[in-house]
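For this view, one protein chain was removed and the others were kept in their places.
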Amino acid sequence: MTAINKDKEKDSADNAAVSVDSVSKAFAARLVLDNISLGVAQGQSVCVCGVNGAGKSTLLRIIAGLMQPDAGSVRLCGHNIRTNPEKAKPQLGVISHKSMVYPDLTVFENLSFFANLYGVKDSAARVDELLEDVGLSSYRYDRATILSRGLLQRLAIARALVHRPIVLLADEPFTGLDAEACQHLISVLANFTDNGGTTVMTTHDINIGMKCCDRVVVLDRTRLIFDAMMCDIDTISFTQDYLSYARNKN
Amino acid sequence: MKYFWLSFKAIFVKDIVTELRAKQVLPTMIVLGMLIVWILRIASEAATKVAPESPPLIGAAALWIALLFSGLLAQEKSFATEHQQDCIYGLLLAPVDAATIYLAKLLVNVVMLCIFELIIVPVVIVFFQLIVPDRWFTLIAVLMLGNIGISAVGTLFSAIVQLRGSLLSIVVLVILMPMMIPATSALMMLFAPSHSALVPVSSFASAIKYMIAFDAVFVTACWLLFGFAIKE
Partner (left out) sequence: MRRILLCLAFTLVLLSMWMALTLGRIEGPSANPDSVVRNILYAHVPSAICALLCFAVLLVASIGYLWTSKPKWDRLAAASAEVGAIFATILNATGMIFSRAEWGPWWTPSARLITSAILWFLYIVYLILRTASLPGSQHRRAQICAVFGIIAFLDAPMVYISARLIPDIHRPNFSFGSSWQRVTFVLGMVATLLLGAVLIWLRTEILKNKARLEKE
């Protein structure tokens, strides 16, 4: 990519919803992330783009606390996810392309289970509210196995939001969704951001990324090579640049 | 700590409901157990002709063997469901301690073995012509100690998703081997009190004490190491 603005948002670490400090990770002898730093302010939605194998999922897993970085730290709302998981983890919700719901439990049972895991008070009321929000009320007593991919994704969204997190991580969430399901997810993400939530999303589809988010970051092998707010860039030329960059990479 | 009881109960109930609803594990366990008992009964037929007092002794061994293999089956399945749809990540993302997950899963596996025993113990008593011990409370205690030991080690290793099938079996069985000596002896003494002289470990008290010690050591050790088993 040529002549791209590198406008880094400098947020004070304490105010940032997500604060990635000098994170590095290597698998066997291969360096995947090299000294990555990223600060995401409250209410921002960031799209992390990159070609396959760029390290997007690894970065997201490290932010979620599922993987330990070789160096550096991650803080969610000021709490270090490794040393203070009891405070950090309840702030976080994760959506991935796998639904992470139990196939043999009903929709209601699945959500109640996760509500209990997070210690949500009045879990039954909360679950009902969520089912309304995602449009799954009529499937309340149906087992998760019978749900279609789109409905399963709605259940996954409900699962991610059951404990009212402040930060939402989405790892390639649009994979395998039809147009209607995509639309629904986009509206959920928009709603989440409107209510003050912070989103970090990874995708290799730059168009959807730009639609949903107000900040774009490109991860290339081990480094962040691009970081700018959507309002500061010209969408068309950026898309062209990105696509030719992606073509060169493959 | 504030999440402990609620999440412990949630995981326990979720697992029990899943197992009962799927109706895969219990029937397979029971059939496997019965087949093992049946095979051992037939295989030991010659021995019982030579030594008429041997059925209770062989019966005790048959019961433990059935418990071991069926237990392994249940434990492997209990984590297999977690790895479908990446559900294990759902658990890891929550502010739940790995130790809580271990205790909940341990209890689930113990309960599954108990349900299994309700069916298999009468089968063994019938096939091997055992006398029903008067001290049936002691029998339950011995079986529970065995269940806890088998589940403690099995839960730890079946959480490691990379260990499947026969690899999981050899790992768990080699660790459980030492418990088999006092466990079998204890059951033999219960089923055949008149033949105590033939039993390898002749003191019932020391067999029980050993099983308690084994359970204490391994529940603690596996509990502490469980974090390494489920996370990378």
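Assorted remarks:
Each chain carries a letter (A and B) given by its place in the written order, and its residues are counted from 1.
In this section, a residue touches a chain if its C-beta (ideal position, glycine included) is under 8 Å from a C-beta of that chain, and two chains touch if they have at least 3 such contacts.
As the structure is a computational prediction, the values presented were derived from the model and not from experiment.
In the full complex, chain B contacts the hidden chain through residues 153, 156-157, 160, 162-163, 167, 170-171, 174-175, 177-179, 181-182, 185, 200-203, 206-207, 210, 213-214, 217-218, 221-222, 225, 228-229, 232. Listed by residue number, the positions of chain A touching the unshown chain are 27-29.
Just so it is clear, only the chains that are shown with their structure count from here on.
Within the complex, the chain A residues that touch chain B are 64-67, 85-86, 89-90, 92, 94, 96, 98-105, 109, 112-114, 116-119, 159.
For chain B in complex with chain A, the residues that touch the partner chain are 2-3, 6-7, 9-11, 14, 17-18, 21-22, 81, 84-87, 89-96, 231-232.
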